[in-house]
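Shown here: the complex without one of its protein chains, the others still in place.
We just call them A, B and C in the order they show up, numbering each chain from 1.
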Amino acid sequence: KLKLNKFKMLPVTVEFSGGAELLCGNVKKHDVDLPGQQNKWQIRNLLVWIKDNLIQERPELFLLGDTVRPGILVLINDADWELMGELDYELQEKDRIVFISTLHGG
Amino acid sequence: KLKLNKFKMLPVTVEFSGGAELLCGNVKKHDVDLPGQQNKWQIRNLLVWIKDNLIQERPELFLLGDTVRPGILVLINDADWELMGELDYELQEKDRIVFISTLHGG
Amino acid sequence: NLGPVANLTKGDIERYSRQLILPEFGVKGQVKLQSTSVLIVGAGGLGCPAAVYLAAAGIGRLGVVDYDEVELSNLHRQILHTSDRVGLSKSLSIVRSCYRLNSNVEYVPYHLQLSSENALGIIKQYDIVLDATDNVATRYLLNDACVLAQKPLVSGSALRFEGQLTVYNNNGGPCYRCLFPQPPPPESVTNCSEGGVIGVVPGIIGSMQALEAIKIASGIGSSYNQRMLLFDALDGTFRSVKLRPRSPACIVCGNDPSITQLVDYVQFCGSAASDKDQELSVL
Partner (left out) sequence: NLGPVANLTKGDIERYSRQLILPEFGVKGQVKLQSTSVLIVGAGGLGCPAAVYLAAAGIGRLGVVDYDEVELSNLHRQILHTSDRVGLSKSLSIVRSCYRLNSNVEYVPYHLQLSSENALGIIKQYDIVLDATDNVATRYLLNDACVLAQKPLVSGSALRFEGQLTVYNNNGGPCYRCLFPQPPPPESVTNCSEGGVIGVVPGIIGSMQALEAIKIASGIGSSYNQRMLLFDALDGTFRSVKLRPRSPACIVCGNDPSITQLVDYVQFCGSAASDKDQELSVL
């Protein structure tokens, strides 16, 4: 029997670059529908969802505790997440969240 | 006595680059409110409005007849105007129209 | 697993190791690159970085066309020339500098002006052509020759603080004439001698030309078919815009072309193929 979710799904785009995409089967761009839920989706929930649904290997290179590991820059619609409330930011429809592993080569 | 215009103004962004900005006092970006009118604003009307309101010198290097002179590429929201209907395209609020003089130097 | 190495020498493997280990490129990409020939037309601000990065990457054959000699006023942007080569052929100067970096590449300097008479004969010997020229007439000539010879044309240009890049005549994208059926009025055309240019702007655009040529040669494919990159160095912005597809009505690449051999481009454009003799103009 189908279990219907009475809350609306939330479509967002999740992108990985700078090498972080290698943790997700080398796929850079993911258009995803986050399952509907009673509370607003915050970045802190998204991180867990990504770990469970997109990360295919070595999750410790993505998450450290409840936040991203040092050296990953998070962008919310092309702005540093620190300008947007970091973990507390409430996701909106069509938001684009980017996880960039900083490069050090030259 | 104020003459009120019963039609809504249309805010659009007009940009010039590749040297075309030199015809407009070297200003690249112009946020303008096109005066309200009964008919829809088309690119063909915009060209005349630009010639009368933004171009400060040598209008023959912008317009040739009723269209832009050869060598100027017109973009409507980052797409070649040929994909959008060229002169017939009907302007929408917040549209960004760019006039690029193509470069030949190396 | 890097794939077959049959065509790579031990020296090649060491020299190119940092690109061989890229899965998207790999030995397969390297072998393709080494069997590809690229012609660069224009040994100036765009041609220098394009040539050196293609040579470094190990392109098979690199032809460089320029009729001009090195001048002191070139050296603020044309980084493969040197002060003691002022007066020397530019195409030869580029080849000398690239040879010192990588002697495995086959270099062919052409000290001549590309013309309706010689263009097809030269272009036919190459797989990919780079437009690194500085004038309208040669740009139309090169376009028509690439359409007739069925070669992709990686086109770059730069002036003042701006640069533009696209790939013509490739994968259903437009040719230069599809976009610009009529040449610009001569008084609207500015070259680097008159208008000036920050040297590193053609540096960046020429490097992008090398990148797109490497992507085409290695089988990755170009990102700039039917797209154009616009670079503004003053505000540091890059914008990528979508272009029209190939026009069926185009007089050279269309379904019923009226141009089936090269014509007189100086007459067509009303201007000579030189960046030196024109009068000062506004833009």
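Simple rule for what comes next: a contact is a pair of C-beta atoms (placed from the backbone, for glycine too) under 8 Å apart; a residue touches a chain by one contact, two chains touch by 3 or more.
A quick note: this is a predicted structure, and the numbers were derived from the prediction, not measured.
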item	value
Chains on display which the left-out chain touches in the complete complex	A, C
Of C:H81, C:K151, C:R177 or C:R246, the one touching the omitted chain in the full complex	C:H81
Where the missing chain touches chain C, by residue	11, 14-22, 24-25, 49, 52-53, 56-58, 72-73, 75-77, 79, 81-84, 100-103, 160-161, 192-201, 203-204, 207-208, 210-212, 214-215, 220, 222-224, 227, 229, 233-238, 240
Interface with the undisplayed chain - residues on chain A	17-20, 22-23, 57-58, 60-61, 69-73, 75, 78-80, 82-83, 98, 100-106
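One rule holds for everything that comes next: only the chains that are shown with their structure count from here on.
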item	value
Euclidean distance of C-alpha centroids - chain A vs chain C, Å	40
Multi-partner residues of chain B (at least 2 other chains)	none
